[in-house]
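Every protein chain but one is kept in place in this view of the complex.
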Amino acid sequence: MNKIPEVNYLNASRGIRSWLFTLDHKRIGLLYLFSIMAAFALGGIFAILIRLELLGPGKDIMEARTYNQIFTLHGAVMIFLFIIPSIPAAMGNFILPQMIGAKDVAFPRLNLLSWWIYIFGAVFAVISMSTGSVDTGWTFYTPYSTTTSTSVVAMTLGVFILGFSSIFTGLNFIVTIHKMRAPGQTWFKLPLFVWGLYATAIIQVLATPVLGITVLLLILERVAGIGIFDPAMGGDPVLFQHFFWFYSHPAVYIMILPGMGIISELISAFSQKRIFGYKAIAFSSLAIAFISFLVWGHHMFVSGQSQLASAIFSFLTFLVGIPSGIKIFNWLATLYKGKIRFDTPMLYALSFLFLFTIGGLTGMFLGTLATDVHLHDTYFVVAHFHYVMVGGTVMAFFGGLHYWWPKFWGRMYNELWAKISIAFTFVGFNITFLSQFVLGAKGMPRRYYSYLDKFQPLHDLSSFGSWIMAIGFFIMAVYLIHAVFKGRPAGDNPWGALTFEWETTSPPPKENFIETPTLTHGPYDYDKIVPERTI
Amino acid sequence: MSSGNSNGHPAHLAHHFSDAAQQSESAKIGMWIFLLTEILLFAGLFVAYAVYRSANTEMFYNAHKHLDIHLGTLNTIVLITSSLTMALAIRSIQLNDRKKSIKLLAATFALAAVFLIVKYFEYSHKFDLGQLPGKFYTYTGIEGSNPHIFFSVYFMMTGLHGIHVIAGMIAISWVMRKTIQGKLSSEYYTPMELTGLYWHLVDMIWIFLFPLLYLIG
Partner (left out) sequence: MSGHSTQENRHIIPARTYIAVGVGLLLLTAVTVGVSFIHLEGWNAIAAVGIASVKALLVALIFMHLLYDKKIFLVIFSTAILFLGIFLALTMFDILSRGEIYPEYEKTIEKNAVMYKKAEPAPAAEPVEDSTSDVQ
């Protein structure tokens, strides 16, 4: 029978202050986890409200203006408060130092500061909600965002502040990965999750400052009328889109790359097989990070951008398919002849493979210049990025959450309920968004309050799916919280995985390891060692 | 808890680092990444500059004549000299010459102040003439369409740079205090080194702003 270690980071010190001002990366990771889960719940409520309103054409439960605010909030909360910090700041914070055998991240104070800045930025977002919200969509396109009467300034100021939080996390991780590795932990012995976080961190520090200057210019434009995005004053509103997407396209990879890192861990651990093409997966993360900066113009095919530039951006966009394909095929090759175990985290990983592939391939439709002109700003786009973001990142996030939950708390969740939950989520998700592909292809524009009668059956189907998904997430919340208090002790290595974090106790001691560990095997040496499952 | 502990570690070594070299190099990588974010922050303004200059070549030429090239050159000299004194201050602390280092830091600080004072006179002159950004622009003596765009770009670039100068002055006075208190020496001078890097970047950005704004040929 497993036991919870008597001294661990959870009981090392007590009181609310020991959490709010902690310098321990594990506690900061959990602070982030609680915050982003709150944001996820909030954004989820907005999503349900959107789907309720769209049950029928015309007014169902809210006015058009309210609807505009709700979908803006759904986007802004989910992107800036949930998905960008989700995997890096919550799970990366907890797991990264353990994976490389370090006591902490390089700059613990900066780490805590980044969480406080996140909370501070979130407060501004909430202020914008209470002072009438924003109705521009999360993209804040000018000139509408500079003329609408809603509180754009509070929201964009929140985004500006959240950017610092993201930069600090990225900066911290880069330095940590460079300088804090345990003896023997060379670059090519790093777990692939670390490579994913590294590529993510590079994008965070390179792209986020541009978001900062973009929203700063937007605020100046609104408050001081500097006129650089205002066509009536000789400004160019399309320039705003260049600025915005120079950040926001790479930001899409801030969201997906750490998720891909988690998938590499899960696929290898639950196939009990060495990951296929380690270096290819590692370098494809860096390649995605680099290419992500060359393709932003594909969001602007119908914006008045030069057609020549559009054609070039379209071509460059297809390059993203190469490293993404490399990853997918390497994961499939890892599965081949593996001793596959269908534990919950693995189910999430397999869902990821299936859903992300759909999301990725439909992205090709949208990256093609000619098809995009037809599909631009329709539900096809909505379905595409939900397949990538929810089917990809969120699936990976929950896969990681289930995988490391016993490491966080030392206790297991209920496996049966976990499987019931993912069944609901998976089915609900596909009902919700497959129908949106069809809607989009038929010409239903995104962000519309009302629609033609002929679209109603598909809209209703989509709304129905969103309820099933919500049930799945609700079940998950219940059994995960239950596990924290009542779950059976999980032991140090419940999954029989080889990465460094499983060498320490669950939950780990305050400085992660009793003494500085030395690497004796690679993270995927399943052909040499068969680690025992403690559960 | 935080820094400095019993088992023979120097006071400036935090618990989670194994030695001082690891710590100082981590700090420097961190600083360089921070500088990278600063460069990309200014990148937005450089792009805006390029876009509007290419679209309004004539107007930019006409408008730039209203900037005072003498004051601009003076400020360039001031900032380059301050960068030199900063570099020499770090050299002095490397040689453990604390007194000289403090003097050079004070000189750097003073030069930064001179830069801001000159900038203040330039700004107030423009305020008087109504050569202001965007909708506040009231001046009428510049030919070409939308001359307020030039001043929007001018004020954003120099304004953001000015904020960085102020931040630099705060950082310089902070390391000066540390040096006076005797906390920095040839053994440990990371804070001064990082401040120096930051200050040089501020100088470097001005090196570009000066010809782009004052010297449109």
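Think of it as A and B in the order they're written, each chain with its own count starting at 1.
The criterion applied here is as follows: contacts are C-beta pairs under 8 Å (C-beta built on N, C-alpha and C of every residue); 3 or more make two chains touch, one makes a residue touch a chain.
These figures come from a predicted structure and were not determined experimentally.
Enquirer: For the chain that does not appear here, which of the shown chains does it touch in the whole complex?
Expert: A, B
Enquirer: So which of B:Ala21, B:Leu129 or B:Ile166 would be touching the chain we can't see?
Expert: Of the candidates B:Ala21, B:Leu129 or B:Ile166, B:Ala21 is in touch with the missing chain.
Enquirer: From the listed residues A:Ala122, A:Leu157 or A:Val210, report the one that touches the chain absent from this view.
Expert: Residue touching the chain left out of view: A:Val210.
Enquirer: Of B:Ala14, B:Leu36 or B:Leu111, which residue touches the hidden chain?
Expert: Touching the chain that is not displayed is residue B:Leu36.
Enquirer: Which residue among B:Leu116, B:Ile180 or B:Leu197 touches the omitted chain?
Expert: B:Leu197
Enquirer: Taking the full complex into account, what residues of subunit B touch the chain not shown?
Expert: Looking at subunit B, the ones touching the missing chain are residues 10, 20-21, 24-25, 28-29, 32-33, 35-36, 39-40, 43-44, 46-47, 50-51, 54-59, 69, 73, 76-77, 80-81, 83-84, 86-88, 91, 94-96, 134-135, 137-138, 140, 144-145, 147-148, 186-190, 196-197, 200-201, 203-204, 207-208, 210-212, 214-217.
Enquirer: Pick out the residues on subunit A that sit against the missing chain.
Expert: Touching the missing chain: residues 143, 178, 206, 210, 227, 230-234, 236-239, 242, 246, 293-294, 296-297, 304-309, 312-313.
We adopt the following convention: only the chains that are shown with their structure count from here on.
Enquirer: Could you work out how far the Cα centre of subunit A sits from that of subunit B, in whole Å?
Expert: Subunit A and subunit B have C-alpha centres separated by 35 Å.
Enquirer: Can you name the residues of subunit A that touch subunit B in the complex?
Expert: 23, 102-104, 106-110, 167, 170-172, 174-175, 178-180, 205-210, 212-214, 217, 220-221, 224-228, 230, 233-236, 239, 242-243, 511, 516
Enquirer: Can you tell me which positions in subunit B touch subunit A when the two form their complex?
Expert: 1-2, 14-16, 18, 22, 25-26, 29-30, 33-34, 36-38, 40-45, 47-48, 51-52, 55-56, 133-136, 145-146, 148-149, 152-153, 155-156
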